[in-house]
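Here the complex is missing one protein chain, while the rest keep their positions.
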Amino acid sequence: MHATNPPRQLVLRTPRQAIALRLPMRGVAVAGLLALLLLLVSAISLATGSYGVELGQVWETLRGVTISRAVDNVVWEFRFPRTISAALVGAMMALSGAVLQNATRNSLADPSLVGISQGAALAVVTLTVVYPELGNDWRPWIAFAGSILVAIAIRALSHTRQGGSTIRFILMGIGLSAFIASITSIMLTYGEIDRAMAALAWLAGSINAASWGDVWTLLGWTAVLFPTLLLISRAMSAMRFGEAAATGLGAPVALVRNLQLAVAVGFAAIATSVVGPLGFVGLIAPHAAKRLAPTGMGLHLVLTALLGAVLVGLADLVGRAAFAPIQIPAGIITSLIGVPVFVLLLVRSRHASSH
Amino acid sequence: MTAKAIPVLIAASAAALLLAVPALAQQFPLTIEHKFGTTIIPAKPERVASIDYGGIDNLLAVGVSPVTVRQWRPMDGFENTAGPWARALLTTEPVMLDGDLDFEAIAATDPDVIVALYSGIDQDAYDKLSLIAPVVAVPEGTGDYGLSWEDRARLVGRAVGAEAEAERQIAAIGDQLADIAAAHPEWAEQSAVLGGFTDGAPWAYSIYDVRAKFLYEMGFSQTPAMDELADSSTFWLELSPEQLEVIDADVIVYYVTDDLIEETLAEPGRAFLKASKTGGEIFLGNLPVAAMARVSLLSIPVALDALVPMLEAAADADPATAVPDARP
Partner (left out) sequence: MSMATAPVTVQHPVRAWSGVPALLAILAGAFLLHIAVGAKPFPIGTVIEALIDFDPTVFDHVIVLNLRLPRAVLAVVVGASLALAGALMQGVTRNPLADPGLLGLTTGAAFAVVVAHSVFGFTAMAAVPFLAMAGALGAAVIVFFISRMVPGGATPLSMTLAGVAVSAFLGTIVSVIHLLNQDTFENLRVWLTGTLAGRDITLLYYVGPWMLLALVAGILLAPRVTVLAMGDEVAQGLGVKTGPFKAQLLAVVVVLTACSVALAGPLGFIGLVIPHVVRLYVGSDYRWIVPYAALVGAAYLVSVDIVARIAIPPREISTGIITALVGAPLFVHLVRRRTR
């Protein structure tokens, strides 16, 4: 794709070359910078809030020094899980978008655009409104089930004799999203008012109440999904050039395609189940990553995850500070940033009109 | 609680010489059971954070100025959500919570107890709040917004160590209602409805609604059609235009703010209600609605004082007597 001028590369090899990583210098540098940026955003996030804690005190607290019980709570229980959740959720949504874009070969795919987030949302709202006694532990599983069903539906619908088409995939997603969203509206309108209000608060996409339990849920799923993704990343990059080419290159196309979709759905569903729908992160991050440093699939995924983490971290920060003391959910901020980016991508895309 | 009350009473009466201590002082640490578990309040709280919608009134009523309040009904235009009945009692400048719950803002006020009896918090939010201070939540089996006004006031009073004062005021409101009913025995023969029209469709609060209940405690009864429809799970009856008979009572109290009066007057169904012919209509207007909406120890007496003269004029079946309501 960017073959005209092969970038300088850093090659890492294990003995006997079981795994060999060719890392372009620029990509590695960008990854380093992004990691620093993520640290910076996280530091600001840890130091920002209605409770006045000086940066020095935050640092002391993080080192394990107890300044006061209140400061401990604010830093460890309120800010830390929130900051980590924001980063994790951002990374997950970003990866979901990246994988989805690869799987559909559609540069505009995003879990919130093709109905996957809406599937998770409908499942969670149904759980909250109809089976409130089941509690929050079920949320990730239910969300996953809801999203998987939507993904299967889209795949079934967009598949033809000529194979699945990319444009169809996204247009069907839009149709399906509208359909699912109207069912969610029915749930909200006709559920008991208490339950509907609880569901509505969740639907705004707020990281406000993220707890350590949420962090563990996110981490646990990421620990399964991210390695899976790295394992198939080579086959994924082969599939960027089309399924026929990938088959020619010896990639197990059907398996990889299904795995990709499952991973994309998993990331989006779990992130959604914890904080509610966060729009457009999955769209912005992979594109920005490509723009910053064109790299191979493996490093591209790392960059994407870092970017997503930075993005949602920032969105959460802005939501807290922009209209303070009124607290704006991060989901609203990501949409406000995301739509112009989407339009920019649309305008710049080379292949949007093909097929 | 009541078993412990007698020795406490003796101790308290001794102390009464020194301070104006209520007759029934509470013993701390205090244990309160609720749907998220058990909360222990170690000592009588000084700094009380309220995250309840309309939570300021009951606290002020028992002599506590809260350190936080939740934004609610901003259309009433009350500073700090405190109505005119509450303003003079407010001695602090509470932090206003708006939008997503800002846990840090609550923590920054360093509260001794957090009152969450009408806030819709879930387990996650409860856990976080509990790190800041003991949280008083709704009892097991009660909906997020399902407490009666008495229980809400009682629990607020208990949480801040002023249960006796809360009980006294609850009893006083009960007495006020009983006095009103005794002074108007004719109301027992009449039906009344609290409700109105929304876009042509009538609606009513049933006897299970905290606001409408006052009407029925003053002696009025529901319409027969309402008796049939209402059960404890439906406090709000959303009706279709054809179900006019449900709200066709001797007295209809339109639960409307000033800006909706004109619209209600123009409702086509209104002319077919008997109350419109007998002068039995009441249009509450801003302040009485704000007072009724809050159903607090402070606002209920205000609402009743406003309501009784209106009801007297409306229930006399004489269209000539003008109802002193908010009609222009």
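Which chain is which? They are A and B, in the order written, and residues in each are numbered from 1.
What we mean here is this: contacts are C-beta pairs under 8 Å (C-beta built on N, C-alpha and C of every residue); 3 or more make two chains touch, one makes a residue touch a chain.
These numbers were taken from a predicted model, which means no experiment stands behind them.
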| item | value |
| --- | --- |
| Contacts of the hidden chain among displayed chains | A, B |
| Touching the absent chain when the full complex is considered, from B:186, B:228, B:242 or B:318 | B:242 |
| Option touching the unshown chain, where B:29, B:174 or B:200 are the choices | B:200 |
| Touching residue (missing chain; options A:113, A:151 or A:215) | A:113 |
| Interface with the undisplayed chain - residues on chain A | 108, 113, 157-158, 160, 162, 165, 167-168, 170-172, 174-176, 178-179, 181-183, 185-186, 189-190, 204, 279, 323, 326, 328, 332, 335-336, 339-340, 342-343, 346-350, 352-355 |
| Where the missing chain touches chain B, by residue | 71, 73-75, 99, 198-201, 238-244, 268-269, 271-272 |
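Basically, only the chains that are shown with their structure count from here on.
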| item | value |
| --- | --- |
| Inter-chain centre distance, chain A versus chain B - centres from mean C-alpha coordinates, in Å | 44 |
| Contact footprint of chain B on chain A as seen in their complex | 49-52, 70, 73-74, 77-79, 135-136, 192-194, 197-198, 201, 204, 206, 208-209, 211, 213-214, 323, 325-329 |
| Chain B to chain A touching residues, read off their complex | 95-105, 107-108, 110, 120, 122-125, 127-128, 131-132, 143-146 |
